[in-house]
Every structure is written in C-alpha cells, then in structure tokens.
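Missing here: one protein chain of the complex. Every other protein chain is in place.
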Amino acid sequence: MPHQITALDLPQAELSDATKAYFEKCVEKLGLIPNVLLAYAFDEKKLRGFTDMYNDLMLGESGLSKLEREMIAVAVSSVNHCYYCLTAHGAAVRQLSGDPALGEMMVMNYRAADLSPKQKAMLDFAVKLTETPAKIEETDRAALRGVGFSDRDIWDIASTAAFFNMSNRVAAAVDMRPNAEYHGMAR
Amino acid sequence: MPHQITALDLPQAELSDATKAYFEKCVEKLGLIPNVLLAYAFDEKKLRGFTDMYNDLMLGESGLSKLEREMIAVAVSSVNHCYYCLTAHGAAVRQLSGDPALGEMMVMNYRAADLSPKQKAMLDFAVKLTETPAKIEETDRAALRGVGFSDRDIWDIASTAAFFNMSNRVAAAVDMRPNAEYHGMAR
Amino acid sequence: MPHQITALDLPQAELSDATKAYFEKCVEKLGLIPNVLLAYAFDEKKLRGFTDMYNDLMLGESGLSKLEREMIAVAVSSVNHCYYCLTAHGAAVRQLSGDPALGEMMVMNYRAADLSPKQKAMLDFAVKLTETPAKIEETDRAALRGVGFSDRDIWDIASTAAFFNMSNRVAAAVDMRPNAEYHGMAR
Amino acid sequence: MPHQITALDLPQAELSDATKAYFEKCVEKLGLIPNVLLAYAFDEKKLRGFTDMYNDLMLGESGLSKLEREMIAVAVSSVNHCYYCLTAHGAAVRQLSGDPALGEMMVMNYRAADLSPKQKAMLDFAVKLTETPAKIEETDRAALRGVGFSDRDIWDIASTAAFFNMSNRVAAAVDMRPNAEYHGMAR
Amino acid sequence: MPHQITALDLPQAELSDATKAYFEKCVEKLGLIPNVLLAYAFDEKKLRGFTDMYNDLMLGESGLSKLEREMIAVAVSSVNHCYYCLTAHGAAVRQLSGDPALGEMMVMNYRAADLSPKQKAMLDFAVKLTETPAKIEETDRAALRGVGFSDRDIWDIASTAAFFNMSNRVAAAVDMRPNAEYHGMAR
Partner (left out) sequence: MPHQITALDLPQAELSDATKAYFEKCVEKLGLIPNVLLAYAFDEKKLRGFTDMYNDLMLGESGLSKLEREMIAVAVSSVNHCYYCLTAHGAAVRQLSGDPALGEMMVMNYRAADLSPKQKAMLDFAVKLTETPAKIEETDRAALRGVGFSDRDIWDIASTAAFFNMSNRVAAAVDMRPNAEYHGMAR
C-alpha cells in the first residue's frame, strides 16, 4: 500500500465474516472497496453505523434521484473543499449522469451548471445549509416547496447535505485518501 | 401539542413494537422522548440509523468521557447556533458535570471556561473542524497528540464534532424544536 | 472571592459614598451588584459614564419595551459569543418575559423564536448591524419603518445594538465573569 | 444645510444653555461642532452620555497618548468601513501626528504603517477585538503585556476599540454625515 | 530615497530609452512617475504588460467614464484595504470629480455616497465580484442591464474590478508604497 488511508494509526481488528462479505460485494459491484469503509473498519460497529446511514440516504427510496443526491454530496463537499468526497462522489456524478462536465461543475462551482430551477433551488438550499445553517428560515423551505419539492423531499435534501457536512469533516480530520481508481472513472 | 416538533409535515407511520419499546425506555431513563427521535420516527430505518450512530458515539466505549463528548457537541452547536442541540446537549453538560455554569459556557463560548490544556485542545480542534474543515492539517493532529490524546481519541473527537455538524444542519433545516423539559434541567 | 471578576489586575480606588449607595441600591433591587459595575469601579468616572449610558438606553423612555431592548442585547451578544452579556441579559429576558425558552432562543439563535414580524425585523436589523455594519443601507431603515417603527425607535434599536457591540468587546477583552446568581434566575 | 446630518427625522428639542455653551466651546476649540454631537442633540441625556464617555476615553488620563487612542479609533473604523469615524478621526490622526500619510494608513490599512512593535501590538489587539471578539484569549492579553503595556493600558486599548465598535454602528445605522471641514484638515 | 518602493530587493536593469521616455512623459503629465511603474521596471517586459493592460482599461475607449473606472478601482481597493491603490486612485477620483468627499467615500465606504442608481449598481457588482466571485450569477448581470449598461459595459466593469483585484494583491504581496505626492492632491 503506497499510502496510508488515513493519518491515524488505529489498531485494526480482525474483520468479521459479514464485513468480509460486504467488502467482497463492494469489489464485485464497484470494482473496489471505498477507502472510507476501510477507514471505519477498525471498529465494525462504527462501520455498520456509517454504512447503514449512508446506504439509506444515498441508495434508499426518495423523491430525489440517486444522481441528485450525489450532486448534493459534491456541491456540499466543494464548499468544504473535501478531497476525499469530491473525488469519490465527483466520480459518481460523472457515472450516473454520463456527463463528465457535470461532475466537474459540481466539484468546482455548481452555479456554472445549466440546471433546472428545481435542481438549482435544491443545491442553493444544500449550500446555504452548509455555509450558514443558523440562517435557514421558513422562506428557505418555502423556496423548495415553490419549485415542487414535498416536505419529505426537503427532509432528504437536508439530511443528505447534513450527512456530507459530517463526512467532509471526518475525512478532513483524519486526512482520508480516496481510492486512486476514482480519478480516471467516467472521464 | 402546542407546537410541532419540526416545520415539515411528514406522513407518520405506525411505530413498530421495537420502536415503542425504545421510546418507553427513553421515558424511563430520561423522563422524556427526545424530540429528535420523534422527528426521525416517520421512517424507522432513518430513526435506527440515527440512534445507532448516536449511541455508539455518545454512549459507547471511548477514551473520552461522556461529559467530554457532550462538551464537544455543545461547542460545535454553539458555532452553528443550533437551538435544538444547544438546548438538549447543554442540559446534558449541566447534568453530567453537576456544574450549570460549565453548560452555559459551552453554549455561549467555550473559551470562557477554565479547562485543562487537554480539554481546551480538544475543543479547539472540534471548533476548527467545524469552522474551517478544509484547513485542518497534520499540525492540528499533532497538537492533540501533544496534549496526550491517542489516535483513537482523535477519531472520536473528530467523529463527534462531525456528527453534530450533521445534526445541527438537520435541525436547522427542519426547524426542530427541543423538548420543553430541557430548559429547567440541572439548573 | 473564588474567581476574579476580570483577567486584569487594576488598582482599586476607595469607593465614594455615592458609588457605595448606588451599589447598595443594586443589591436591594437586583439582589446583587452586577460584576460589570465592579469591573468599572476601579475608576468612578468610567463607572459613571458606563451606567449613565446604560441606564438611559435600557431603562429610559423609549418606544421599545424593556424586554425588547434586552432581546436586542442578547441577540447581539449571541453573534459575538459574549459569555458575560449572554449570562446577565439572558437572565433579564427570562425574567421580563416570564418565558425561559425565549431567553434561551435569544442566547442560541433568535431565528428559532416565534416572533411578531415587527420584533423579527428589529432583531434582523440589530444582527445585520452587528455582523456587517458597513452594509447597512436605506433599505434596511425602510424595512424597520415598514413594520411600524418610528425614526426615534430606529435610533433606539441602533444605539442598543451598538452599545452591546461595545460591551461585548470590553467583556471579551478583559475576560469579564458574570455573577454566578444569573445562571439559576427565572428558569 | 445642504445635507441632513443623519437619515433619521428626529424631533429636535430646544437646546439647554449648557449645551449651547458646550457647542460654542467646540466652535472655539475645533472650528466646528462635530456632527455626531448634533446627531445626539435631539435628546440631551443621550448627548451627555455620549460626550462623558467619549471625553473620558479620548481626552482623559491614560498611559496611551491621544494620538494612540485616535489610531485605535481609525484602525477599528477601517475594519467597519465607517465613513463618519474615518473622516473625523482620520483628520485627528493627521493633526496630532503632523503626518498626513500616517492618517491615511490608519484609514486604509494600519499594517502599511512603520510602527513600533508596541503600537503594532496595540492595533493588532484592537483589530482582533473588532473582527473576532469571541476569540480573544489570555495569550492576546499576554502579547500586550509582553511589549510593555500595563493592565490599565489594556483596559484603555480595549475600551477605546470597543467604543468605536459602538460609534461605527450608530453612524452606520443612521447614515451619519461628517462635517465637510474634516476632509481638508491637516493635509 | 527615504523609503524603498517595495519590500523586495530586485536587481534593477538599465532602463531602455523607450522606458525612459515613457517615464519622462509621466513626469510631464502627472508630475511624478507612479511608484507602481518603478516597481515593475526591474523587468521591462512585465512593465510593458502592466502598462498596456492598465492604459487600455483605464484610459481606453469605454462606455464608462474615466471617473467611473477610477471609482471602481477605489471601491474594490477599499474591500481589499490596499494602501497603494487607495492612495493613488483615491487621488484620481478627487481630481476627476473635483469632489474631495467623493474620493474619500470611495476609499472608506462607497455606500455613503449619493450615487445614481446606475453607478450604485456598477459598484455593487464590482464589490460582489471582489468579495464573492463564485456567487456571481445571471441575475447580477441582469441587474446591470436593468439600469442601462450594455454587455460591453459589463465587460468593462468586470475587467476593471478584476484588474484591481490583481493589483491590490501585487501591492499587498510586495508592500508597495505610493508616491508621497498623492496624499495632498486635489484636497
């Protein structure tokens, strides 16, 4: 391994069979085990807590498409300049959209993208929630409803944006390194 | 109910027996069901994702005391001006420390507290990670090691601070209201 | 005295009879001598300058109620994270309103409170004046007039918000400690 | 009068003889009545409160020279971009120092001036107190002591910087206009 | 020379005849050689690159008057607190407008000036472009068109504001000192 996954030296426990199976499924489906999972794997309870929440948010049922959730992930991570999340989720936007430039716009500045008013409002909310959470008011929720989002959609936008505000900070705090494979994907 | 728990109108599912039992245990141990749990209860998968991560972080094994984890929670929430988390976790700091003024200092400005250099470094890191996550560097981790934290402790400081950066934003986005009981606790 | 009132070691002059009488009246009416007065008492001219301005602003005639002036004090001090002023004036909001939660909202995030549009506009102005004074323009004054404030009211809102921007900074600069009694008041 | 002194229309009371005499003394000594005094004159109690505090801070006894206090006034007002205070107190720095460029540096960026380490530390403290009052810590006071300031000097630096954080905001809130004469003074 | 023009010690090349002639023309027309030109003169190619761009932007054909371009220069430099540019271009605003107070307003806070809506929009755009370039959107350009600016005017506003964001930073980085003569001009 040419580079550690994080800057922390954490005692690595023996992986359970369930975790080994989960990681094998990752390799099968994604071609790799995302480093974030390896970073959490020093404690399987923490790993499961992370993956349960992540999988529900990003892959579960929602009025938001998977691409839209990835767009939120990347726009939030751009504000926070998170190398790990921009790399991994930038690749996801490229893959899910089939539009490499869209992935780059999310990484660099979502305002450069030619989005529908609905998606623009979604990212405006996610970014305001990231930058100045204390200043969110009813008018901000009303703006989302005004472009057609349901209250359940608002929950999903909020909790996705909030989740990446968490992940960005875990990654920053431990200097988490993304898998090298992401860089070349879906270019 | 004089006031809704959140500003969102979410279809409320019938609670499972497991969730009902969990809520009963809350009433037994805390004297109330924290509103954040009721806010998540519209979807039991999300509720479980939240409580699993929360309970591991705040109640699980760690080199940090429960009080220290609550201090991180409140210092982070102070930066983000989160009414819900400052109310609920401010009460927790008062209770766990038996020192009402300490709770208020965490809410208002942790720099006012007369902390050990170790606890001061812990909160400085948590607050920098909150305000400018992109600017965390090896020197910041070194400062934590320098006052005696292990790498595992750094993970716990980081993931606790990160978690409340998530929770603060969910609460802000949906205007989550804390249980009225918190205000008078441990004064 | 378990803790110094400020971090500065200032030569304490003999108090004049007038100041002694003033402090006795404080004890009579408030049950304590606010520490800010003791902090200024090293120089009676400075003490009198402070109390004259303070008493006129907070207790004198105004179109704003005493509670509204205290709400401004606390909302401004929340932006500046001033431990002294949040403690002392948070208690005042609780007392004058008889609503402990209102006091907490002012301390934590005034946007969480269910205010009239008039009071909301008042605090929005006070907070903008605190955060970005250079960006106040005629439209900001017009917003206050639009919800029913007179020009004299605008003066009072402005000078109260401005005063606490001063007091917050004196308190921060000298690490002023509030009287312990405030913490338990009107909970 | 070609331009109103403020953007507020405040009922102007008849001036008392004492105030008239005070204003005459201003004309005698300064060649003008500073507009800030006329702005406050709608209420003589407020005028007196302002002048008592101002005169004590800026003209009273202190370990800081009058020029140093004016330098603090201008450096603080530069952060807050206060047109009134930069104009009036920029003129004062030019006059007291006999160095027009020094006045301009205080207005534009005090870091451009070739100051003694003591005066540099004084302005660094005043500006930090202005920008991020919540982040003042014991090390900041220690830095002032380290270059030779006494605790009483620290009080004076702090209260002068704090006062202009108040005045800047009153001026911004009411769009206070400086006397035209200041612009040409001591160039 | 009592003071160096910059904080850098750069090997000074022999000036070409063309540059000498250019500097003589400066003395003839302006009464001085602007120090920025002397700062760049260590490398004539850089000097020529700077003056070509500068002269085109500030003196070339444009829908903006020369005064308006200088107003942009100063309003941008005020945000960046650039001592060199505020001094040199503040003088230019005073000279071109014949209104010393206007020059001071641009230096201190352009919002204090009594501008036409068109000029106000121009400076609002220039300042937003300076403070938060990433947040410029089509609505910002639309606001300029709405007050009567052509697309070519928008280019000129943008490139003038952008140019001074460059110059401010070169000057800050090398501590560039303005010619002393500017201070007294057109007062």
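For clarity, chains are labelled A, B, C, D and E in written order, and residue numbers in each chain start from 1.
The rule is simple: contacts are C-beta pairs under 8 Å (C-beta built on N, C-alpha and C of every residue); 3 or more make two chains touch, one makes a residue touch a chain.
Quick caveat: nothing in here was measured; it's all calculated off a predicted structure.
*Asks:* Please work out which displayed chains the absent chain touches and list them by label.
*Replies:* Visible chains that the missing one touches: A, B, D, E.
*Asks:* Among E:49, E:117, E:148 or E:184, which residue is in touch with the absent chain?
*Replies:* E:49
*Asks:* Among the options D:109, D:130, D:159 or D:179, which residue touches the chain absent from this view?
*Replies:* Checking the options D:109, D:130, D:159 or D:179, the one contacting the hidden chain is D:109.
*Asks:* What does the interface between chain D and the hidden chain look like in terms of residue numbers?
*Replies:* Residues of chain D in touch with the missing chain: 109, 111.
*Asks:* If the hidden chain were put back, which residues of chain B would touch it?
*Replies:* 134-137
*Asks:* Which positions on chain A touch the chain that was left off?
*Replies:* Output for chain A: 78, 81-83, 86-87, 100-101, 104-105, 107-109, 112, 175, 177, 180, 183-184, 187.
The rule is simple: only the chains that are shown with their structure count from here on.
*Asks:* Moving step by step between touching chains, how few steps can get you from chain B to chain E?
*Replies:* Step count on the best path from chain B to chain E: 2.
*Asks:* With one step meaning two chains touch, work out the least steps from chain C to chain E.
*Replies:* The distance in steps between these two chains is 1.
*Asks:* Going by the average position of its CA atoms, which chain sits the greatest distance from chain E?
*Replies:* The most distant chain relative to chain E turns out to be B.
*Asks:* So chain D and chain E: same face meeting same face, with over half the numbers shared, or different?
*Replies:* Counting shared over all numbers used gives more than one half: same.
*Asks:* With chain centres defined as mean CA positions, report which chain is farthest from chain A.
*Replies:* It is D.
*Asks:* Between chain A and chain B, what is the separation of their C-alpha centroids in Å?
*Replies:* Their C-alpha centroids are separated by 22 Å.
*Asks:* Chain A to chain C: how many Å between their CA centres?
*Replies:* 43
*Asks:* Going through chain B residue by residue, note those that touch at least 2 other chains and give them in order.
*Replies:* Correct list: 81-82, 109, 175.
*Asks:* Examine which chains touch each other and state the graph shape they make (line, ring, star, complete, other).
*Replies:* The chain contacts form none of line, ring, star or complete graph.
*Asks:* Among all the chains shown, which pairs meet the touch rule set out at the top?
*Replies:* A-B, A-C, A-E, B-C, B-D, C-D, C-E, D-E
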